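Only one protein chain is missing from this complex, and each of the others stays in its spot.
First chain written, first letter: the chains are A, B and C, and each begins at residue 1.
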Amino acid sequence: MSSFKEFKIKWGMAIDLDKCTGCGACMVACQAENNIAPQPDASNKLKSLNWLVVYELTNGKPFPEHEVAYLPRPCMQCGKPSCVSVCPVIATDKNEEGGIVSQVYPRCIGCRYCMASCPYHARYFNWFDPTWPEGMDKTLTPDVSVRPRGVVEKCSFCHHRFMQAKDKARVEGRDPNALNDGDYITSCTEACPNGAIVFGDVNNPAHKVHDLVKGKYAFRLLERLGTDPQVYYISRREWVRRLGDNYLENEKVKG
Amino acid sequence: MEDRQLNSSGCATDGGKCCGGGITPFLVGLVVSLIFGWWVFPDMLYSKKEQPIRFSHKVHMESAGMECKQCHVLREDGTFAGLPSTASCADCHSDVMGSDPEEARFVNEYVKTGKEVKWLVYQIQPDNVFFSHAAHSLDGCNQCHDFKESELCAQCHPDVANSDSAPTHFENKLTGYSKQTMKMWQCERCHANENHYGVTNSSNACFVCHK
Amino acid sequence: MALDRRGFLKFIGGATAGILATPVVWKSLDDVSIWTQNWSWIPRNIDGANSYVPTVSKLCPSAVGVKVRLVDGRPVRVLTNNDHPLGGGLSSIAAAEVQLLYSPSRMKRPLKRTADGAYVGITWEEAEAILVEGLKKAKGGDKLAVVSGDETGTINELFTALAAEMGSKSCFLMPGEAQSAAKAWELMGGEGQVGYDIEKSDYVLAIGANVLETWGPVIRNRHAFRVGRPHGEAPAVRFAYAGPVQNNTAATADVWLAIRPGTEAVLALGLANLLIKAGATSPAADFADFKALAAKFTPEQVAAQTGVDAKRLAAVAQELAKAKRPLVIAGSEFGQGGGAAPVLAGLALNALLGSMNREGGIRALPYARKVVPAAMDRKALLQNDLVAWLGKVASGKSAAPQAVVFYEANPVYALPQADAMKATLAKVPFKVAFTSFLDETAMACDLVLPVPMGLERFDDVDTPYGCGQVVYALAVPALAPLVDARPAGDVVIGVAKKLGADLGVAAFADALKAKAEARGASFTEPSATNAHVSNAVLPVNGIALRADVLSKAIDVKAPAFPVALAPVAKLNVGTSKTATPPFNTKTVRRWEIQGKELYVMMNGATAAKLGLQKHDRIELSNPAGKFTARVNLFEGVINDTVAVPAGHGHTAFDEFSKGKGENVMRLLAAGAEPGTGLSVWTSAGVNIAKA
Partner (left out) sequence: MDKNYDLPIDAALFPEGCTRCSLSKFLVWITIVMAVFGWGLYAAYRVLAEGLGVTGLDDYFGFGLWITFDLAVIALGAGAFFTGLLRYILNIDPLKNIINLTVIVGFLCYSGAMLVLVLDVGQPLRAWFGYWHANVHSMLTEVIFCITCYLLVLIIEYVPLILEQKQLNRNKLVHAIAHNFHLMMPLFAGIGAFLSTFHQGSLGGMYGVLFARPYIARDGFFIWPWTFFLYVLSAVGSGPVFTVLVCTIMEKMTGKQLVSWEIKSLMGKIAGTMLTVYMVFKLADTWAWANDILPRSGLTFDQVFYGWIYGKWLLWAELFACGVLPAIILIIPSTRNNRTLFYTAAILDCIGVTINRYVMTVQALAAPVMPFDSWETYAPNWAEWGASAMIMAYAALVLSLSYRYLPVFPQEVKLNK
């Protein structure tokens, strides 16, 4: 396994699960932003393509002790991604400042080895060519290329917005590598009406997310497997935090 | 049936005798395919197209004293406008200015009708490529180089500043791209050059150029 | 040269060697792979200059303030507008609004129904002629009815003015929370429109009212929630929710009080009882009566009727009493049919908590003055009860009108007892729908007129019910209509003229300008945010608690059915007017719809009692209707209750929603609320049998 770079900038998310109601606005905003095709029947969740999926979590107790929580799952942009080293053709990599795991569609041969490696199911395959209802393809944004069938895709943290923010900084004479908090946020972050997602540079103390990820109630999914995700979750509810990783019966949960 | 088979196998056995021709057929085959591969095939692969209007960059640069970025504008949000719209050409060419019949044709066919010109772009890139004109600025490159604006542009684009007519556009029939569309290795001449990294903050990471 | 086999083989060998030394193979291999990046049947990116148009969504019931991103004039995204008083995020419908412009079920031209029942496309001139002819026959004596699906727009003034000119007062809004609230507020003697200042409250108790999903201006509510709950920190504002299902509001609320469907008012009175015992009082003249009424709702009594846990009830009462600026919001868990009693009881609670006319409490907001002289004002319009009227028409107590005009309303799908309503509407000889989509109601009309979608037209939103402030927002077109649609307002003005009536405005835009002025908005032209906020409030004096009405209206009978029915409304499946937008099929939960089948939720204990397991196919039935569905076990449902996702089971629209699941409205039977006469359908029940 290859070693991975450390980056000066590390884009990350802090998602407050106590604020998410599972309304789905982020999922819709993601599809529209990233030119993901709609599906007339998306009831087979194992074959419906959406970079961001909201999982339903339950504390497993019967009524009336039952509690429910919703967990939006973008790509974790792992610090040590299990998907990158396995790709036979370097279609995915983690080499750009910011630490976003890239996926280059014209390079992908569609072997799906990366999908097998990802325990978060963050990677999706284009089982068919994407189609839009007649005329709806006119609403495609110019920012993200449309993927043909046969390639794997995943959340890119709306990487194009990063590029746009840098270009805007350049024409305004600012340093593109020192973006202000909020100059670059993902489509889901922007859309969430509850403000459940905070996005920014985890390494930059001027960004709100920097402190949030260090909070007492912050955790990451499957931390002990060593993937080192750049997406953090926050919940004051212990049972929610416990569902973030596998625990043996006698093990204590963090926070 | 039996006979025929025996005959055919017989021919195979005495094949050694008719082993004539020596190396000649091999050489003929070699030469034919070399000619086909190097001269005929490239011609077959591309279709030639001319620009809808014979546009002279030279006139605009020399006579009108314009710079590239006056028409090929970087917008305020950092995006690049690429080719000027008919409306922006009409800022000057609202009426025929010179004696060039092509200009007159442009004014009559496009400015007056408000139609956009379907210019052919020599460097058109696939959708999966993100190219930032803002990042490839004169300021950035001239920290070390000493480019004039047109020289910088000509690093990737055909050097049209001094030409009176636009070059022929060769379109690849298979891929739909221009013959001059840069391949990734051409981008990497700079991007994979580590001397650039500290100076321009460039890198050769995938997502710097892909979308 | 004679070429024998050997020679030929040598030639081939040479040619092969040669071709490998040319670009033919290698270039082709490369170009073929480049070709796979650019398959002609895969849509391309189209570059261009960005521009942004701030507007307000007329599509989303939460009237969310948004920005539309255009690329060279081509709309590509609906984006968050943080500067808008109704913005601050997106709803899952508003987020899909741009794409809905190209919805397969969008109306592209006027249609008329021919004698054989088929629809044919016609021109607008023909359509207007048919409309004028049809309306002429409905002149005089309430022979024309208008049903509007727009609660907040000035467009209603044009439609109601037309009706008035035709001699009719039968103008209705589609049922919603606003009608129940208007009735309750009126009974209490309140003036203007009741408003809830969620933004400044420190304790919000929502009884029934699904404040984060279907009640009021949801995105504005959510924004208040967002501000009150700083990321990763202890919440500055506590939220409590009472309802039968752990819905989206309950999911993040600090407290979920599980109560049986339709018992919101009982819960509120139970809380009132505890608060009064703890010393709460009110200057209301009928406080003594109210106290006496509330005293009957002891915790035991409330627990028995609502199923609420008595300890949790007491805890919430204490929290309310302790809070500095508590606010109680009562309503229907699925945004309609709740009657006036819950709102009345909820407002009474606010009175006990001193929340009347206080920051972070209840506000009385002035209605805007009419700008179309002959129109019915909002207050009057809210008093008309569509369900009750249709019930009278069905039973023959009222004569069926000669003509009905539907404006962006889909009553055939969205009214309770949907099957019966459809049959009733069939009695009307001439039906016209102004709509953007070919919905169930349009499919039942004689004439269907396409209106531009919200992003293609000028329109307005005036203080949606629930807002704590007067908010007037202008919708401005981000693009010209993509189809042959005409703004309904202008069509109405033109038609009125042909019928010989002058509505007093020359164009719909003039009405909007006048309305903006009436609201004191500084803009009369599109501006950067297009929204005006005012802190104007009306005095709240002499409020009565109306124990007399409440005592009659709260009529908890023993359940007539073994299982109570709790519809669960969510915005992601769209509205009755839009159905499920194409992108949103992916947001429907796995065990909500599978293929064409609907899943309904119940808890494990209920399922065990009924002998059911997850995925079992069951039939839900009552006198109003029946359908089959499958069982999903969800512990966030109160005992003996089945929670049914609403918004499915469309019989019109497109492949993204047609024929998927079942329409829960078919099982909801409407009754009249004693004491107020309002139609209610929040306490339905069903029989469940294995199918």
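The rule we apply is simple: a contact is a pair of C-beta atoms (placed from the backbone, for glycine too) under 8 Å apart; a residue touches a chain by one contact, two chains touch by 3 or more.
As the structure is a prediction and not an experimental result, all values here were calculated from the model.
K.L.:
Quick one: say which of A:9, A:25, A:52 or A:87 touches the chain that got left out.
P.N.:
A:87
K.L.:
Taking the full complex into account, what residues of subunit C touch the chain not shown?
P.N.:
29, 32-33, 35-36
K.L.:
Could you please point out the subunit A residues that touch the chain left off the display?
P.N.:
1-2, 44, 46-47, 49, 55-58, 71, 82, 85-90, 107-113, 115-121, 123-129, 148-152, 221-222, 224-227, 242-248, 251
Here is the rule we use: only the chains that are shown with their structure count from here on.
K.L.:
Specify the chain most distant from subunit A by Cα centroid.
P.N.:
Looking at centroid distances, B is the chain farthest away.
K.L.:
What chain pair has the highest count of contacting C-beta pairs?
P.N.:
A-C
K.L.:
From the mean C-alpha coordinate of subunit B to that of subunit C, what's the distance rounded to whole Å?
P.N.:
The mean C-alpha positions of subunit B and subunit C differ by 53 Å.
K.L.:
Which subunit A residues reach two or more other chains?
P.N.:
Only 105-106, 143-146 qualify.
K.L.:
Mind pulling the subunit C residues that touch 2 or more other chains?
P.N.:
34, 37, 44-45, 47
K.L.:
Along subunit C, where are the residues that touch subunit B in the complex?
P.N.:
1, 3-8, 10-19, 21-24, 27-28, 31-32, 34-35, 37-38, 40, 44-45, 47, 49-50
K.L.:
Could you pull out which subunit B residues touch subunit C in their complex?
P.N.:
Touching subunit C from subunit B are residues 15, 18-21, 23-34, 36-38, 41-42, 45, 75, 77, 79, 81-82, 126-128, 172, 174-177.
K.L.:
Can you list the subunit A residues touching subunit B in their complex?
P.N.:
Within the complex, subunit A touches subunit B at residues 90, 93, 95-97, 100, 102, 104-106, 143-146, 156, 159-160, 163-164, 166-171, 176-177.
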